[in-house]
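Only a single protein chain was left out; the remaining protein chains are all shown in position.
Our next item is chain A:
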Amino acid sequence: MRVRRKTTVLDHYIVNREQNKRSGNTIFAFSVYGPVFIICRWVLVKMSLNCKLCGSNGKLSTNFKLKKAKEPLHASNWVWKWRRLLLLMWLLVLVIGFIWLFSGLNDGALWRKEIPDLCEDKARILLEHFNVSKDQLHGLVSVFSESDQITSLKCTKESVFEMPRSNVISCALKTLCSGKQELEKQREMVLEDVKPQDQCPVPDEKFSSKLGPLLLEDKSLSFFFQSMSTSIKSTHQNYEENVLQTRALGEGKEHCESFSVCLVKVCLWVFLGVVLSCKMPGLYEKLWRNKKQKLVQQQPLGQQLQQLQQTQNSSKSAGKWRKKLPIMFVLAGVIGSIWLLWHLKDDINLRRRETLANMCDERARMLQDQFNVSMNHVHALAILVSTFHHGKQPSAIDQKTFGEYTERTAFERPLTSGVAYALKVPHSEREQFEKQHGWTIKKMETEDQTLVQDCIPENLDPSLIQDEYAPVIFSQETVSHIVSIDMMSGKEDRENILRARASGKGVLTSPFKLLKSNHVGVVLTFAVYNTHLHPDATPEQRINATLGYLGASYDVPSLVEKLLHQLASKQTIVVNVYDTTNKSAPIKMYGTNATDTGLLHISNLDFGDPARKHEMHCRFKQKAPPPWTAITASGGVFVITLLLGHIFHAAINRIAKVEDDCRKMMELKHRAEAADVAKSQFLATVSHEIRTPMNGVLGMLQMLMDTDLDPNQLDYAQTAHDSGKDLISLINEVLDQAKIESGRLELEAVPFDLRAVLDNVLSLFSGKSHAKGTELAVYVSDQVPEVITGDPKRFQQIITNLVGNSIKFTNDKGHIFVSVHLADEVKGPLNVRDEVLRQSLTLVQDWSNNSYNTLSGFPVVNRWKSWENFKKSSSTDSEETETIKLLVTVEDTGVGIPIEAQHRIFTPFMQADSSTSRTYGGTGIGLSISKRLVDLMGGEIGFVSEPGTGSTFSFTAAFAKGEKKSLNLKWRHYDPAISEFQGLKILVVDGKTIRAEVTRYHLKRLGISVDIAFSLDSACSYLSSNPNRSASSHLTMVLVDKDIWDKGTGFAFHHLLTGLRSNGCTEVLEIPPKIYLVVNSISSVERTELKSAGVVDGFLTKPLRLSVLITCFREALGIGKKRLLDRRKPSTLQNLLREKRILVVDDNAVNRRVAEGALKKYGAIITCVESGKAAVAMLKPPHSFDACFMDLQMPEMDGFEATRQIRRLEHKVNEKIESGEASMDMFANVVHWHTPILAMTADVIQATNEECMKCGMDDYVAKPFEEGQLYSAVARFFESG
């Protein structure tokens, strides 16, 4: 499923890619979104994974194992958190990308828009200007080609001021457009500049001397340098200007950038805040919950529920707070988006205003420049006139020349409609002038209309008599009609002329309507002086020097129109030009009455006339469009906010839901745990309750069977009894399981004899093993100490379970072999010292009779594997002294466990397969209990099994080393018997090494020394080769295994032995060694046959165990026993107790009498008392008693109290003797009084034992007396004393 999803995402991705490719211009967009898609895919895949995880967890949690339900829940929580985090991260990335894209687009658009505009404008202007200056030079050269060099030089010099502009502008533009080509272009420029210079002087060469060209060149060079320096200067200036401009632009851009960065930062902070606010309660709750959990574990269920409610409350409050969070977030988002809208709009307006100002200023400056260019040209014309008209005699210029020149250079003054030259004529010279020119000075028709085209000069009246006149003598063709008209007669013109000649500069009229074009125009007037005047000449000097006036009319609208035409984006703004000399009533020079569109920018115009002021008013043609970028951006933010809000809302809802679920689960878990505990308790109680009546049932059944019953009835009763017994054992097992589960099973720690425990197990199963013909054996390694401290019952239970299982599943002849070793013994297979272990670790097949070196000859599984997986806890030295770890192995040759069932073998109520219970019975609880018990004992259990071969179970268990002295009496049954057989010697003849070792182990326990022969033949040779005295003399018995017994060798062996007997070594040996056959099961026929033949003296039935051996040997050494007893008894009980005065304290007459009788039998002198008080009185020193046997349960004063009082008395006496207060004579010469007091008790419990010791008793004996016990108890006091 995951793969499928992945591919669909991939498909989607590919399709997107193709679509993007198709719409070529969105490739950029794709490159931005590509990573986003990848992230998207990743997130999706993650999600699906998580889903899967959740699903599997769900499966687990629905499992009935409620204990584990907690874990997956945690896990899913965790996973969910991660998913949330991922989602947030993804969104964050998306939003940042979005914002970045936005700002990038904005910036780019702005830049791209503005820079080319500016560049283009400048380039065009540059071109024009350059053309102008070039054309001017061309014109000059072509017209005045004949004129001499000096004048031309002068002219060029004079007109130099026109030239630098081109350079300046070009340089400025170059720096703007491309810094790289700047130098090259400039050089070209310079060359171009120089070329015309070169061209100019060439035709003059004829007239000049030979030095001319050189001079000229020098001049041109110097000029070149001059121009260079000026150009550099102005370049510098312009550059500065430019820098300022670009800086202004850059600021705008910076502003924009900083804004976007700010936005991103704000977004980041918001996200951080949101993430933190999402995380914090989670973290807090986690911590809190952990703490609570710890508490919960310690507190009972009721309080847990309370706490659960508390958790609920707190989570509720947290939930409320969390629910408010998305609303707050959305509100903040809305406010943010509104603020963004306002801010962006503001920004756009600001930019608009700036753009307008820039454009307006630019236009104004250009207009000014162009106007100035024209003005300069007119000025140049004035100088031309003064040079060639007045400076020459006769004049080089007439109307025709002037007209032609002006006509041809009209392109240089595109804005002037016409140029005219008027001569200053005083009244005194009027007639002479009129005569000279052949026309009269005429007056202007109307005062304010000059340069009227349609009026014919002839029709005009002659001028009125005035002080002086300014009749037009030269005029451009276009205005030729104004020749002879007196300029001083018009009011405007007169003022103009007067101002012009006084100031020596170009002077403008106020705007007025030009007659012909009906355009608004102005007239520019320059005065022509006869001499070269200083710049600081007084107006009087100027007036006197005035020769004439050159006037040019400007058509302002066309001027502006043309200018605007040159500029791009002319259609976006409306330009109005006003003459604002009179502030109150500005005169409109250009422009339409456009509607007010809000924004207005006013730039000052300086047309070179300080008396007049002009302004340019710019406004946008259209109203500002709606700020789409701002709207989209804020809209985007708004939408994102809403989306995020929705996501948070969903997330928080989800959190709440999960929390709710978690709480429910916790509740359920608590309930389940409570139910579990209740179940165990119920089981324990009910099992116990069942057990009691079952005992009654069993007892009654037992009694019923004792009555007179016919065989049928007896059979029924027997069956019922057996079933009842089974039921009891089952109940016991269930009870154990329940106890372990509810943790109520506690292990005892009492010292016990491990070997005796194993003997018990053997005797339990001996019947079964006989019935099945299975050989059963136990072996305990020498290194295992005799006494260990632990729980013998539970230890026995484990072994019983394992052996029981093995017996159950071993059908044919085979064996079950229990061996106990120290866990340290099996650390490495190489350094195994124990013979049995070494043998059992290597399976060797003996091909001669197709058997293996195992107990019964059947193959077994490799037992090493069964404990291979155990943790090898290397016992340190400290551990070695305190605890020992035993490894118990139970090996069988049964059917084995099927491999598929091996993993669930330790699960309660699970058997290998369901047919097992049908075939073999049982509940399958035994192994589970065993495992739990082993766990309790700090060990491990393991097994290895091969179907058909058998199984081997191993377990380890930790025990403490025990003192032999501390061993309870219960375990000392055989102590006297062991001493009976001390020093005997027995030959064991057995073909199997392991079996021989097992026999040796058992015999060693009795203190019997053992020799082993592996066959009868070798036994024969062993016996015959050894001299009679040394080997066979002490040989008491020969134990022959039945497996190697056959009639032929058996008889031979018998004969050998009888031969030894008859060899007359009677002085050493009264009895020849007896031959005992060690059998597993033997039919009575065989038995009698062998016995009657007199070949063997008896049979020893397997499984070998101490009690069996003892009875057997006692039987075998029947006479010897008597003798031994006779020899030993005096040294034992009778010897000890003979003539000893013993006080018996018992309230029960029967007990008293019995005890008396029992002790009297050993020769003791008995005194009986029947109460504790009497005993205290009797034992008050001095007294002659050697010991006291005291019953514990007596009325009035019980045994404990009596002992305490006796000890107190003794203590006093001892103190007295020590201090010398009383002489020893008074107390029968006894230095230290301490009468041994032995408790007599019917129930031997540990607690009673301790109680006895506490109150000062020395030991205790079980009632009724048993010889062995009595001996061991009494021996302590009397042997030493």
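Convention: contacts are C-beta pairs under 8 Å (C-beta built on N, C-alpha and C of every residue); 3 or more make two chains touch, one makes a residue touch a chain; residues count from 1.
As a convention for this text, contacts and distances are computed from a predicted model.
*Asks:* Can you pick, from "Peptidase S26 domain-containing protein", "Histidine-containing phosphotransfer protein", "WD repeat-containing protein 75" or "Sodium/hydrogen exchanger", the UniProt protein name of the chain not displayed?
*Replies:* Listed in its UniProt record, the absent chain's protein name reads "Histidine-containing phosphotransfer protein".
*Asks:* Of the residues listed, A:H646, A:R1153 or A:H1232, which one is in contact with the missing chain?
*Replies:* Here the residue in touch with the unshown chain is A:R1153.
*Asks:* Going by the contact rule already stated, which one of A:G438, A:P1195 or A:G1220 would touch the omitted chain in the full complex?
*Replies:* Once the missing chain is taken into account, the touching residue is A:P1195.
*Asks:* If the missing chain were put back, which residues of chain A would it touch?
*Replies:* The missing chain touches chain A at positions 699, 702-703, 706, 1147-1151, 1153-1154, 1157-1158, 1160-1161, 1191, 1193, 1195, 1242, 1263-1266.
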